[in-house]
Structure formats: C-alpha cells, structure tokens
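Reading through the structure tokens given below for one structure.
The complex appears here without one of its protein chains, the remainder shown in place.
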Amino acid sequence: MNMSVALPVILPLFFGALSVMFWRSHFAQRSLGVLGTGAMLLATIWLLMETWEHGHVVMEMGSWPAPFGIVLVSDMLAAIMVVLTGIIGFATAIYSLSGIGKMSEKFGYYPLLHLLLAGVNGAFLTGDIFNLYVWFEVMLVASFALLILGGERSQMEGAIKYVTLNLLSSMIFLTAIGLTYGLTGTLNMADIGAKLATVEDTGLVTVIAMLYLVAFGVKAAAFPFFFWLPASYHTPKVAVSALFAGLLTKVGVYALFRVFTLIFNQEVDYTHEILLWVAAGTMLTGVLGAAAHYEFRRILSFHIISQIGYMIMGLALFTPLALVGGVFYIMHHIIVKANLFLISGITFVMKGTHELRQMGGIYRTNPILGVLFLIPALSLAGMPPLSGFFAKFIIIRAGIEAEAYWVVAVALVVGLLTLYSMIKIWAEVFWKAQPEGVEGEIHDVSSGPMIWMWIPVIMLAMMTIAIGLYGEPIYQMALMSAEQLLDPSQYIEAVLGVQE
Amino acid sequence: MLYAILSIFLVAAVAPVVHRLTGRASGWVLGLLPAALFVYFLSFLPAVSSGESIVLVWPWMPGLDIQLSFLVDGLSLLFALLVSGIGFFIVTYAGRYLQAHRDLGRFYVIILAFMGSMLGLVLADNLIALFVFWELTSITSYLLIGYNHEDKDARKYALQGLFVTVGGGLALLAGIIMLAMAGGSWELSEILNNGDVVREHALYLPLLLLILLGAFTKSAQVPFHFWLPRAMAAPTPVSAYLHSATMVKAGVYLLARLNPSLGGTDIWFTTLALFGAVTMFTGVFLAFRSTGVKKVLAYSTVMALGTLTMLIGVGTETALLAAMAFLLAHSLYKGALFMVAGILDHEAGAKDFLQTGGLRSALPVTAAFAILAALSLGGVIPLFGFVAKELMLEAVLDAPGLVGILSLFAVLTAILGVAVAAIVGIRPWFGARADTPKTPQHEAPVAMLAGPAVLASLGLIFGLGPGLADQGLINAAAASVQGAPVDGYLALWHGINLPLAISAFSLVAGGLLYWRWEQARRALAWVDRAAEYGPEKGYFKMMDGLVWISEWQTRVLQNGYLRYYVIVTVAMTAGLVGVTAQLFEVSVGTLHFERLQIHEMAIIAILVASMLFAVLTRSRLGAVAALGSLGFTVALVYVLYSAADVGITQVLVETLTVILLVLVLFRLPGFLNLSSSALRVRDAGIALVTGGMITLLILSTLDARLFPSISQYFIEESEPSGYGRNIVNVVLVDFRALDTLGEIFVLALAAIGVYAMLRFRAEDRR
Partner (left out) sequence: MNMHSLILRTAGHFLLPLLLLFSVFLLLRGHDEPGGGFIGGLVAAAAIVLYLFSMDTESARKVLRVDPRDVLGAGMVLAVLSTIPGVFLGQPFFTAQWWEFTAPVFGDIKLSTVLIFDIGVYLVVIGSVLTIMLNLAEAED
C-alpha cells in the first residue's frame, strides 16, 4: 500500500489538530508550524517521486472500492501542485517566525495555516467530486479566518466580499455536483468521466459544465468573477497574502484543468472557446487593474488575476504543448508570486507602508533586497532567462502553433504591461530616493528577529533562477502531466481498473 | 565559447568585490576580462576569414528545442570583436570616469552583464538563445540608462527605452517562433540555408513584419528613434558603449543575420530601404539641429543605424560590403567620440557644444584624436569613414530600385553629415576660448585617453590600408550577410567617379552649413514645435492613455460594491447556462403535478410562504424566524423521505443557528433602504430567472438519469461490511469518513475564526 498519496493530506490535518490542542504555548505552535510544514514538504516530494515513477498513485480510503468510497489520486499534475503547496507552506511557516506576531499566534494562526494547507492538498489529491467540495469548504473557512486575523476594519470589509462571493461559488458548485450525481449516479470523478464519455446527447452535460466553469472560475479569480481577490488580498498579514497568492486561486485553476480534461471533453470546441475568452479577459483586466494602482500589494494582487489568464489559456488551447505551458506557468507563478508578497512584507517592515509614493531608497540602503526583488519581478514579466520566460514562451508558442493569433497578441501585450507594473514598483520603491516630507522609518531588517523573513525569500529566488537556468526537469514533469491530461483513460484506468 | 560567455556573468557577479579589493585600479583589472575575450575571439579569425563558419552546441532545454548553440562566422565574429574590444576600453575608461561615484561596483556588474548578453546575442545560433540574450540586453541597458536612479529623468527615460525595446522584443518573440515554424528549425545555421522555404511560407509576411518591428525598435529606426537620444541620461561610458558597438546595433545585426533567409523579396527591399533612408536623414538632420554634445552624437548614431538598415535592404553585394565597412567605421569613430564627450564633461564640465570653444590648447591630445574621429565621421579622405561612405554612395546609386529617393536622401545626409562632423571636430577645439563651467587643469588620465586614441587611430589605419579590414573580416562578414562568398573589396581610391564628386560637393556644402550653423539652427526652430507632435509625443500619449484606460476599467469593474459583484456573477451563471442550453437544444424536464400529494403541497406552501416572508419583511427578527421555519420545514422533508438522521441533524442545526442569529441580531443596525424599487425589481428579476433556470435544469437532469446510483452499494454493504444498520451513519463515519473529517475540521475552523474575530481586536487594544 502506497501511503505517499495520503500523507500530504493527513499530515497537515494532524499537525493542525495538534496545534489546536496546544493552543496555549507559543513555542509549541511555532515548532509544530515548522515541523509540520517541513514534514509535509518531504511527504509531497516523496509523492512526486512515486508519481513520476508510476504515473498514478491511488489510495482507496477506508479500503472501500472505487467508485463507492473516496479515492485519493495523484497524477503528475496533482503531484506537482502538492509539491508546490509543500514549498510555499514551508516557506510561509519559516517567514512567519519573524513575520506574524504573537497576537496572531495566540489566535490560531498556525492551526489555520496547517488546515488551509490540508484543504489545498486535499483538493489537489481527491478523486471524488463531493470530497473536492469538502476541501473547498475547508479552504474557504480557513482562509476567511486568516483574512480577518488582525481585526482591522479593512480586513473585515475585504473578508466579507471574499466570503460572500466564494460562498456563491460553493453554492453553484454544489448545485453542479447534485446535477452531475443525478445524471451519472456517481461522485467518483474517474467514474463520471468514464460514464459521460459514453453519453451521446452532450447538451445537458455541457450546460452542467457551465456551472463548473463559473464555480471554479470564481475560485480561480478568472474574468469576470475575480472581484473578491483585489478586494481582499491586500488586507491581511503579509505572510497570509503570500500564502493565498501562491496557492488559493491555483486550486481553482487546478479544478478547471481537472474537470475540463477528465470530465468535460465532449464539446471542446465550445467549452474551450469560452475558456479562451475567459483567459483573454482575465489577462487583460488583471494587468490593467495593476497599472491603475500605486499600492504594492494591490498591484501584486491584480497581477495574480492576469496570470491566471495565462494558465487558463494553456487549458483553453487544449494542445499538448499548451497544457505543458499551462502547467509550467502554474509552477513558475506560485513560486514567484508568493515570493513577491513575502518581499513586500520586508519592505513594509522597513518603511511602515505599502504605498509606493511614500516609499523609496531601498536599493541605496539595501541592494541585496533590490536584487532579490528583481529576480521574481522580472520573472513575472517573462524576462529571460528566468522561469517566467520559459512559461510564457511555451504558451505563446503553443498559441501560434494553434493559430490563435489574437489571444497570442493579448498575451504578449499583457507581458509588456506586466513589465510596466513591475518596473513601476522597482522605480518607486527601490530606485527613487526616499521622498521628502515622508518620514522614512527604517527598521533594521537584516539582523536579529527579522532574519527568518529572508530565508524563504532567498530560497524562492534561487528556485526561480534554477528553473530558468535548467528548466528541463520542470518541462519534463509538465510534459508528463499534459500527456496524462489529454488522455483521461489513463486516470480512469488507474482509479477504476481496466474497463471492459 | 559557452565558458567564455559565462565567465563574463561570473566575473560580473563578483565585480563589486574585485572593485573593493583593487580600488583605483579596478578598471584595469576588470578590463582584463574583455581583453582576454578579444584575444580569444581573434583566435577564430584565420578560420573565419577563410570562409568557415563554426557551430558549437551545448544542450539546455532539449525538450523545447532550446540549446546554447553558437555560430561563429564573419558577421558574428566582427560583432564579437567589436563588443569585446570596445568593451575593454569602456571598462577601463569607466574605472576613472566614475571613480568618485559610490556605485561604481554595481556599475561594473551591470556593464559586464550587458557585455555578456551582447556577446551571447551576436554569437547565438539558437533562436531562443538569441532572444534570451536580446532581452537581457534590454534589461541590463535599462539598469545602465537609469544608473543615476535618484534622478527622475533618468528613471523616466530608462523606462522609455525599456518599454520600446521590450515591446519590440515581444513582437520579435512571436516573429521568431513563426520563423522557426516556417524554417523548420530553431537553429539559425539551418534556417539560413532554408531561405526559399521561408520566403514561400504562408507566414512569411507576418513573421517578417514582427521581426522588423523588433529590429526597428531596438535599432531606433523612425518612428522609434526617439528613445535613443533620451537614453543619454546614462553615464557617458554607457552611451559610448551602447551607441558605438552594441545595443542599438543589435537590431541591425538581426537584419543582417537574417538577410539570407528573409531578404531578397520586394517587401524586404522596400521596407528596409525606405525606413533606413528616412531614419538616416532624420538622424543627421536632428543631429545638426542639436547642441548638446551627447545629443548630437546620439542623433548621428540614429543616422548610422538608418544607413545600415538601408544598405541591408538594398542588399547588393556592394551594399552589404558597404554596410559591414560602415559598421566598423562607425563603431570606431563613435566609440572614440563618446569617450571624448565624457572627457569634455569630466575635465571642462561642458555638456553642450555652445559652451565650448578653443579647448585645443588645454586638451591637446584629446583634441587630436577627437578631430581624427570626426574626420572619419565626416567621411573625409583618407579615413576609413571615407572608404565606407564612398561604397555606400556607390551601392545606393546602383540600387535595384528607388534609386532617386535613396540617392536624394544619401546626398542630403552626406552634406549634413559633414556639417555635424564639423560641429564635433571644430567647434570645441578651435576659435575663441570659451568659458567652460570648469577650467581644464590637465589632460585626461591615460585610462580615459586610451580608448579614443586607439579607436580613432584604427580609423586612420584601416583607411590607409583598407585591405587590412576586408581581408581580415569585412569580406567574411559581408559573405555571411549575403549567404554567399563576396568578390568585392575595399579601396581608398576608386578613381574619379560620381561618389567621389558627391563627397567633394558635400564637403563644401557641409562646410558652408557649419559656417552658418547658428543661422541655420535658428531658421530651423520650427522643428522643435513640430517635434511636439512627433512619435515621442505619441509614446507619452500612449502611456497616459494606458493609465487612463486602466483607471477607468478598474473604476467600472472593481467598483467596491459587493452587490454589483454578486449580480455579475449570478447573471453570468444564468447567461452561460441559458445560452448553452439554447445552443445545444437541451430538452426541458417535465413536472408531474398529478403525482403531488396533499401533504407535499402543504410543505411546499409553507416553504414558499416562509421564503416570501423572509424576503419581504422589514424586521430582522421576522426574517430570522422565517428562515427558521424554512429550515424546520426542510427537516420535515427529510423525515418524510425517511432520512431520520438527516432530519434530526437539520432540526438541531437549525435550532442552534437561530440561537446564534438571535445572539448577534441586536448588534446589527436596522434594515436600511439602500436601493430604489426599480433596482429591487431588477434584482428580483435576475434572482427569479436564475432560480427558474436551475429548477428547469434539475428537472431535465431528473428526466435524463442515465446510470444507476452508487447508493445501492451503500444500502447493500452497510451491514455486512460496515457492521452497522444505520446506513447514514455508516456512510458518515466509514464509507465517506474523509468527507466527515473534512467537515468537522470546517466546523473547528469556524470556531477558531469566530473566536479570533471576537477577541483579537479587543485584546489588541489592551
């Protein structure tokens, strides 16, 4: 029995439970935080290696056979996502040692962190559509609690928008699950895929697909469902923002990838054409939103949206190379975007603000941080030879090969505008001198208790460079997941056994 | 080769340390690297000048056909030698020029990284590797232009340069992807032999236009010429480097490189020749109009770039030979002149030609080499600039078309070129001694004089012995551009012919223009006003427009009203469902009213009534009560369909919810009337349509049930395998225990969240 597929879910649940139990001790909270996320990271790497070797790793929970019980399934895409969760979770936990504060620890930051990670991993690994809903709920409630941690009024405002729209999405998702169950009599995604593949009248199926599109579109913050993200991501603690930015929307993207390859592959011309429009709209509105803002985290938040667009574009083009690009993009984006948020936390400690106009002079005082910012920022804008370039290149190439020229044009222009925003931050925060009349309250961030904030930033920046300089392994992983996604029968066989 | 290029980046990374260790000598120490590279590249010279081209390959991302492959032939070697050779002088020069600057260490990092990128760019054989280095030059030059980053203008114009070149770069990316598709390979060495296939390909036109866009922006062709003079915000060594040997020539390099594959068509000829000619003239004209030292030089660079583009477009053997000769000549004199400009600034504090005059006596050595370089710029015999210009005129006169227009531009450019050369070569050094902001105390240091001296002298040496240049490399370079061996040669003296006559005429006319420079400039004052409507204005308009559009769209889309977000989401859902159902002609399910029983009707009535009351009531307590009644009725439904457990749970949850609501209720303000009744009607409409649509969808699904449900398994297996008669509970704690585990954690999370929400703020204040 291969435990590797269950551990990324069970471990954070267990550590989350433990840290609720030891809620009185700061020391226990912090050690459990690092220990738990560290253990989870190791478990996820193990799972990736197993998946790389076997193609799929499946566990029937409670020994109940599929499609009756709940299965956990890891294919290459899921394994990749889970490893990224491990990386970001671990990075956040370390960062939090300096960055989160005693108050947040006291009010459940670490249990929320563990359980959020459990929810994310559960969503990636489950092979059951209702179980996916459960993990979405776990994520939603955990993220809501993390959002309001701190009790600021702005947090509450953002959180209410966040939770309302996400509950709406959950409702639509639940409706869709009900209808799917009514149609197929099953909740196992492989089983649903196998059954729907035999249906001739695809109309009703496609209508239900639209509900999934909206439900996951909201989760992924795709156009025109993204409102909750810019309303809320700039309000919580920076470590929380980073965690959300890296992981939450990607669960929505993952779910879109999953259902629109495994389950809804009947009317690709129609469904994926819609996805293509969604992708273009997402890219554009996101990047324009960023251009309009002068607040560090708001800019970053809008860029999350625009980059979700690239990922969806990979799915929408639906060629092997495009899916490779989409997966590659996800991998690159999670690392880079989380890192940018973490950096905004360091500059916040230095300057006491996120407003670009009131910041400045950091390149003069702290050139290392400048370089650490440029690496993910330029990578985000798709500059070579960093990870983002290859991600963008694959998608553009796939788009041109698929002759989807207009969307390629959009993607290219959005790339340029992304650079514009990143350069705006760079020029304002790092290059510009500290503006006069604004008190530049410089806190020392290079020593003592702040030291933990640097480690994950450096770690993630190194990964960005590494993917850029030697991206072949990443490409091979993305390639394998693309091949699996385009041939759902592999997944179905892995879960249900060979079908007659 | 790979190690040669990597070595630069590695040295760049440790440059600040080297700088700290070696102090004042750092320029010379770091200069050793480009010098060594220059020697290394020279070692390729014998093979290349005998017509060989060498391809060296290192794997990078084989899955994507990306490899670090390098192509050493005449063209790339010429560029590599220029980049590394001039690079040596720049680094040593900067070591003194920026000696007092606190960021000199960082400067070395960027300039070396830039050098590495540039070498990679000209040597790359793989298209993607080429593009990678291409973008790297954009980024590093951005950091160089904005080197004085606390200066607002430096930041602004650095961004401008970046935006224009990266914008073009993106077009280029699309272009080279298409080129690879058309040419069937990602390796230049293969594509270049596939020219016919590429030219016949359906994508030829789009890919050509995209690549031209990339090349034109990088090489500052009209209408993208405006960024180049603005890039003068950079320190002078940067300008010397970027505008003599490197960055701006990258576009020209690309055109030359791809000529065997893309060239030879009408569109290629027309576009390049016309854009080149116009750029050439615009450049020299604006140079003549300007007075800033670096500005004049920058615009004359625009002229040179235009000339090169035009010659590549003309594409005859003479033209290509002329292009390569001109490239070399320009790199030599322009590098020298920019370094001289730096000396003027450094020693005399002069940034404008109007501030200068009669400095010959104070800076005799500088003056001598400046004049030598200026003569080459003016195309005066016997300098190498003359050789190149003669050949250029010859090529234009023999062009395969557009001879009239091109000749006209060429002659005008030659005249103005002489005048510009005079401004550079005469104005600062002769005449009455002007009051410069700083009085020169001494000649510039050796590190700063070495560059102008060597480069200007080379202009003379190659002029006197053009065979040195063409036998060495120029012929091989032209052959690479042509894609076939070249028979022509360079000569100082072609006999008395039309080009010589034009040269002589332009010398006289240009001299006259210089003599009347002040008047001419005043007469041309309208140009400044016209320039307000020029392409740079367009750029700024575009940037403003970008900000305006983004602010507008954000105001509209992200307007902060939750109700609007909800409406959009719900309406989109209804829209997508409705349209899809229409398109696929989904049959609407049927409702069997006849099967409805009396108690079911009663339940429905209660449900509807509670719902309506909850919606319409104006009291919160009433709404809570109505929702409670709704919940209890639903519990009744469960019980009716014999799901006792679910029913009990529903009752308990409902009870606790009502208690919870009552607990928080009195903290809330009363209902406010926020929206007009029209709005409410609209909202009700959306809600009704959506609800109705979902209902119909459920009915259709019920009709279409296609497969048996898995629930049968649970019913059968509950007792034998799950050891429990209560199927619901066995499902909860065994069959689907993972769901339950998730849900109880949701409950726990909610408790933690509520606790934090209630207590955090209170405790934080304490």
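In this document, chain identifiers A and B correspond to the written order of the chains, with residue numbering beginning at 1 in each.
Methods note: contacts are C-beta pairs under 8 Å (C-beta built on N, C-alpha and C of every residue); 3 or more make two chains touch, one makes a residue touch a chain.
Bear in mind the structure is a predicted one, so any value in this text is a computation, not a measurement.
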Problem - Touch criterion as defined above, residue of B:617, B:709 or B:740 at the omitted chain - result: B:740
Exercise for the section: Just name the one of B:156, B:199, B:521 or B:759 that touches the chain not displayed here. Expected result: B:759
Completion exercise
Listed in rising order, the subunit A residues that touch the chain left out are 1, 3, 6, 10, 13-14, 16-18, 20-23, 59-63
Fill in the blank from the handout: Touching the unshown chain, subunit B contributes residues 644-645, 648-649, 652-653, 655-656, 659-660, 662-664, 722-726, 728-730, 732-734, 737-738, 740-741, 744-745, 747-748, 750-752, 754-755, 758-759, 762
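Here, only the chains that are shown with their structure count from here on.
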Handout entry: Approximate Å spacing (C-alpha centroids) for the pair subunit A, subunit B
Key = 26
Exercise for the section: Report the residues of subunit B in contact with subunit A in the complex, numbered from low to high. Expected result: 60-64, 106, 128, 131-132, 135-136, 139, 142, 146, 149-150, 155, 159, 162-163, 166-167, 170-171, 173-174, 177-178, 181, 546-547, 549-551, 553-554, 557-558, 560, 562, 565-566, 568-570, 572-573, 576-577, 580-581, 583-586, 694, 697-698, 700-702, 704-711, 713-714, 717, 734-739, 741-743, 745-746, 748-750, 752-753, 755-757, 759-761, 763-764
Fill in the blank from the handout: subunit A residues touching subunit B in their complex are 13, 16, 20, 61-62, 64, 67-70, 103, 106-108, 111-112, 115, 118-119, 122, 126, 130-131, 134-135, 137-138, 141-142, 144-145, 148-151, 160-161, 164-165, 168-169, 172, 175, 178-179, 181-188, 195, 199, 201-204, 206-211, 213-214, 218, 224-225, 227-228, 230-231, 267, 270, 274, 285, 288-293, 363-364, 367, 378, 383-385, 389-390, 393-394, 396-397, 400-401, 408-409, 412-413, 415-417, 419-420, 423, 427, 431-433, 470-472, 475-476, 479
